[in-house]
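Of the protein chains in this complex, all but one are displayed in their positions.
Moving on to chain A:
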Amino acid sequence: MPGIDECLSEAMSIAGARGVSLIDWSSGLSLGQAGTGPNGDHEAVAAEVTDLARAAADSPTFADPEDPRTPLRDLILTANASYHLLCFVDTVFDSRLVLYLWLDRAAGNLASARFRLQALAEELVLG
């Protein structure tokens, strides 16, 4: 049964993974991280991922108003050399968590990375 650390080290085994963190986007706290952050600073990453997740999940345009628990499944940002994947973690108890993966575009495969990240987010909660 994986805990936070196992989930993060497993995410780092995704091909092309540069860094991963589990972020509480209600407060902006990084609950755990592995690898490197895009600026070498996981704390700054947590703050910026929080802003992005909040902007999307609180937006009546993007979020599903019928499902307050998981208004969004994931967000994908494509930059020139990397992808940024934000996978929302669905828990029964109230939480606002996102699993963030910084993925190298040349070394990684977006579809498979997205699939694995979602599976990891589910395993973290369901065991």
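Going forward, a contact is a pair of C-beta atoms (placed from the backbone, for glycine too) under 8 Å apart; a residue touches a chain by one contact, two chains touch by 3 or more; residues count from 1.
The rule is short, and it goes like this: contacts and distances are computed from a predicted model.
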>> Considering only the chain that is not displayed, what protein name does its UniProt record carry among "Carbohydrate ABC transporter membrane protein 1, CUT1 family", "FAD/FMN-containing dehydrogenase", "STAS domain-containing protein" or "PatA-like N-terminal domain-containing protein"?
In response: "PatA-like N-terminal domain-containing protein"
>> Which candidate, A:Ser13, A:Ser27, A:Thr78 or A:Ser112, sits in contact with the chain we can't see?
In response: A:Ser27
>> In the complete complex, the non-displayed chain touches which residues of chain A?
In response: 1-4, 7, 24, 26-29, 31, 58, 60, 63, 65, 68, 71, 89, 91-97, 123-127
